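Mind having a look at this structure? Questions to follow.
A single protein chain has been omitted from the complex, and every remaining protein chain is retained in its original position.
The chains carry the letters A and B, assigned in the order they are written, with residues numbered from 1 in each.
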Amino acid sequence: MENGQGIITAFSTAEPFRWVGLVWLVPLFPAAATLLNGLLGRKVIRYRTGQLATVAMLGALIVSLLCIWDIARTGQPYNVDYFIWIGVGDFQLPFGFYVDQLTAVMLFVVSFVGTVIFLYAIGYMHGHPGYWRFFTYMPLFAVMMFLLVLGNSLPVLFVGWEGVGLCSYLLIGYFFDRDYAAQAGRKAFIVNRIGDFGFLLGMLLLYWTLGSVRFTDIVEHAPDIYPAGSVMITVITLLLFLGATGKSAQIPLFVWLPDAMAGPTPVSALIHAATMVTAGVYMIARLNLLYSLAPISLLVVGTVGALTALMAATIAFTQREAKRILAYSTISQLGYMFLALGVGAFDAGIFHLMTHAFFKACLFLSAGSVLHAFHEDRDVDIFQAGGLRRYMPMTRLAFLVSAVAIAGIPPFAGFFSKDEILFEAFAGGYILFWGIGLTAAFCTAFYMFRLYSLLFSGEFRGTEHQRRHLHECPFIMWFPLVILALLSLVGGWVNIPGLFPKFHAFLRPVFAEAHELAGPHRELAGARIWEISLALLSVLVALTGIFAARLCYVQLPKLPHWFAETFPSLFIASLHKYWIDEAYQATVVKGFYSACRLAQWCDNRIIVAGLNAFAALIRHLSEIGTQLQTGYVRHYALAIVIGVVFLLIGMLL
Amino acid sequence: MNNFAVPILGIQGIMPELLLSLAAVLILLLEMTAGDREGHGALSLSVAGLILAFIATFGADGKQVFSSLLVNDNLSALLDRVFLMAAFLVTLVSRPYLANYGLAKGEFFVLLLLATVGMMVMGAAMDFITMFLGLEMLSLSLYVLAGFFKKDVLSGEAAFKYFILGAFATGFLVFGMAFVFGALGTTNFAAMAHTLSAGSPPFPSVPTLLFGLALILAGLGFKISLVPFHTWVPDVYTGAPTPVTALIATGSKAAGFAALVRIFMITFPGSFQFWGAAFWWLALLTMIVGNLFALVQVEIKRMFAYSSVANGGYLAMAFLSHSDVGIKALLFYLFAYTFMTVGVFGVVSLAGRRERLLISEYAGLSRENPFLAAVMSLFLLSLAGMPGTAGFFGKFYLFAGAVRSGYLGLALVGILTTILSFYYYLRVIVYMYMRESEMPREALELAGSGRTALVLAAAGVLILGCFPNLIWISIEQVF
Partner (left out) sequence: MMLQPTLSHYLVVSSCLFVLGLFILVTRRHAVRLLMGIELILNAANINLVAFNHYTATGLDGHVFAIFVMILAACEAAVALAIILAIYQQYANIDIDRMNSMRE
């Protein structure tokens, strides 16, 4: 680590050349695409905007791979300041990038999944009005996401953070002429502002107490400045976590994500599943040292993660729309990641972030392909679908692979990452978290195969008109599905405990210090035995979930009805998402509106009346003035004389 | 006698001023010979002159020229760039604006260029005589420009009010300069500073000097429109042709601050203890009155007039902080303020063949011309201090400087009044985007040079908002 701490001057000749020095090209490619598409998209480039954006993302992917290869080869983090961004006296904030193993993973996820989804979107968005607008915002989102993961200080990260939020807002409201889309955009915007407020406050507190917001300085000085468990560090980390709950849709700020599905499906896949919503996880992993100094905050992170994982998974039981179920699934899986962070297993959290990006993107894109077959923009009611396996075999295959992956069946990717989180929780002594996680794993397997069964098994339940139009998606759409499905299969093999623990070895330098601080809780007697038996248990649980779902929705379709009639309260609670939206409506939104009404009342009664009174006073005075004087110019001249007299008195007395 | 032996020729020291004057003369010649009816020739000549002058400002060498009448240092070069940018943007907006009224004549551009020369002379002056000369060049050109619409009642009235009150303030200024001269025996700034630092006569013992400085402060207070010297602002801003208003609000105000910095910060730094307290009250009043009165306006130019007064108050706060950081913040804000103010007045100038005077007339602008509405929103958000725009960093530096110099109360009032200002800035955006026009208007076409000016101003606002250091680096070199 020590070599990467100092500021390496950009483009300095003294340093030996490193491929990672090209990292500035990564955001530049999509930035160029945004610029070109934005300026020339409507009239000149038109339907080639999609290809242009995809090629730009491919360029970013290639450069990213070079950077990752360099980091893997040398093992040295790379820190570079490009220019002084803000400077007032002794406050100098450079704009620069920091690339280490953690950044490398994120770079890979963003650029790879991004490229694949862009490719898919060329087909999916074909024929939509505002095609060029879509491919102007999407690369812009990529730029902001790259800034977020590459920034070498919190403010740079924050620029990316706000930038992805803005793009998300613009893309959710892509169909801005439809009321629900505009409303969903606004909801996401407002909920995220609450989180950002916490983030900003945490950042300011950090600057105030530590004197710097650069990651290298934080790593260097934080242990000296904040005693472990001190109040200040706890407050800072909790405030930052509030920001993370907003962006990553955790309790209590998760309500915006299901509504965000109003955007086009590639947006849901890229922004609201694979990349942007994981920004909170990335941020906490990046600041792992701060969090390991604040055990209370870690506990809060873990608790919120575990509860979110379970709650979102149970809500997903009863929802009727495909994308909405996937949205709750995303919230639940993000909960797993926070659970991992909370128990100090940062590497497991990042591992799950990566595998989740693969299979969740694949799930969303498959759902998108179903929507495409239904000629539907918004969402599809799964009770009006069914039997699609005959019409769309490729889509079905991709969906099945990624569903198995998310359910956690070996050797698919989700098994390795999810199981590791559960094992770390267990090994760390967080038995309760482990229990919740295991329950949620059952729920995950259940709702995922409920979704699969209702979409692809059985007979088609939609209208005859719809049935005649059902078709497999074009090559440009199923090809990305295949790539992602493949990765959902093999993505987990980079870290097979005992045999091939490469991923953790790769990330170790980033989290070494935090692990040291967190204490040696990772030594569990007979770890290997435990690990294997726990893994067997979770596979068993997942299989139970799958079979239960198949039983309910294929073999015995009456069973869910019986369940809903026998336990109506549970069913209704889940169906209504535990009334959380309603609770927000009743408290926050109502409160906000009353505050607005109060403000309006104040505006009318107090401000306007006050100003009227004030204006009347001024008018009255000037009327008296006009009677004494005779015209305005002289009035003005008199004011000047009064000013001069005031200055003379002030200066000479 | 050395002063009068051989006047050191310093042509290269006044190159920007010379280039502008040359352009002005050429426009006059063109007007006489070729008859440049639409003002295209005048526009091109002005633009060429302004760009060349801008390039020439990079030749600053810190030397004093013409027997120490002018100085060519980094401060004057930086101020020159503010003036030139303001003039450049205003020139681009002017031609389509004037063409709407059939008045795109060469003399408008000549006067605009000469006013700019006046500002630049003021910014570079090292002597009361040159400062006065620059001030008069600036003011006389602006008086005529304000009354450029001879057939228009408001324009004539604005010109007359501006003239009477401006000349009145100049009277105070000259009277004050005479007293300072009497106390120190010279009109040259360097010589004055030298006399003072030699210790004779010590500062407090010279009431003549203080009396003179007080009157100078009042005279310049008129230019920067401090309350209560601001009374002319709403009427003149409303009545004058809108591009001229933009120049008065930016270049002329910047020139006033330039003179203040030259006299009170560089030549008489020790005088602070005498004017500080009085000036504190003026800055406070200016911030409050400007924002409060802007709140109730229904005419857009009048609202921006009071907003400009309020911004003068923020600048005065930075000037008051009397430190390097304060002056740097002031210079930065001058850049930011120039872009956004010329921007809003530019939009007002071009939002229709006949100007829309009432704020309510801006309803539905977003449908008639989305570009105009978008840049207008950008400028308004910048004036309100939105992060990501020039206004944010401008205000950030201003308030940081004030807090650092111990003016916590003033900074607090500044922040509170800024919050107040959101109301009237955002109201315009609400009208543009959320209200429909009562009488439907047709889509609006923008003339090329006007669009260029707005794009440039918007780019300036965004670039300063994202990369404040681009300007800050050259500001750091001033002191």
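FYI, contacts are C-beta pairs under 8 Å (C-beta built on N, C-alpha and C of every residue); 3 or more make two chains touch, one makes a residue touch a chain.
In this text the structure is predicted, and so the values were computed from the model without any measurement.
Trainee: For the full complex, which residue in B:54, B:128, B:222 or B:264 touches the chain that was left out?
Mentor: From the options B:54, B:128, B:222 or B:264, the contact with the absent chain belongs to B:128.
Trainee: Which candidate, B:177, B:315 or B:390, sits in contact with the chain we can't see?
Mentor: Residue touching the absent chain, from the options given: B:177.
Trainee: Identify the residue among B:239, B:414, B:450 or B:468 that touches the chain left out of the display.
Mentor: Final answer for the missing-chain contact: B:239.
Trainee: Write down which of A:407, A:542 or A:633 is the residue touching the left-out chain.
Mentor: In the full complex, the listed residue that touches the missing chain is A:633.
Trainee: Counting contacts across the full complex, list the positions on subunit A that touch the omitted chain.
Mentor: 615, 618-619, 629-634, 637-638, 641
Trainee: Could I get the residues of subunit B that touch the absent chain, sorted low to high?
Mentor: Touch with the absent chain occurs at residues 3, 128-129, 132-133, 136, 140, 143-144, 147, 150-151, 153-154, 156-161, 163-164, 167-168, 170-172, 174-175, 177-179, 181-183, 185-188, 234-235, 238-239, 293, 296, 302.
Here is the rule we go by: only the chains that are shown with their structure count from here on.
Trainee: I'd like to verify one number: the distance from the centre of subunit A to the centre of subunit B, where each centre is the average of its C-alpha atoms, in whole angstrom.
Mentor: Comparing mean C-alpha positions, subunit B is 45 Å from subunit A.
Trainee: Quick check: in the complex, which residue numbers of subunit B touch subunit A?
Mentor: Of all residues in subunit B, those touching subunit A are 160-161, 164-165, 168-169, 172, 207, 210-211, 213-215, 217-218, 221-222, 226-229, 231-232, 235, 274-275, 277-279, 281-282, 292, 295-296, 325, 329, 393, 396-397, 400, 404, 467-469, 472-473, 476.
Trainee: Over in the complex, which subunit A residues touch subunit B? Could you list them?
Mentor: That would be residues 83-89, 611, 614-615, 632-633, 635-637, 639-640, 642-644, 646-652 of subunit A.
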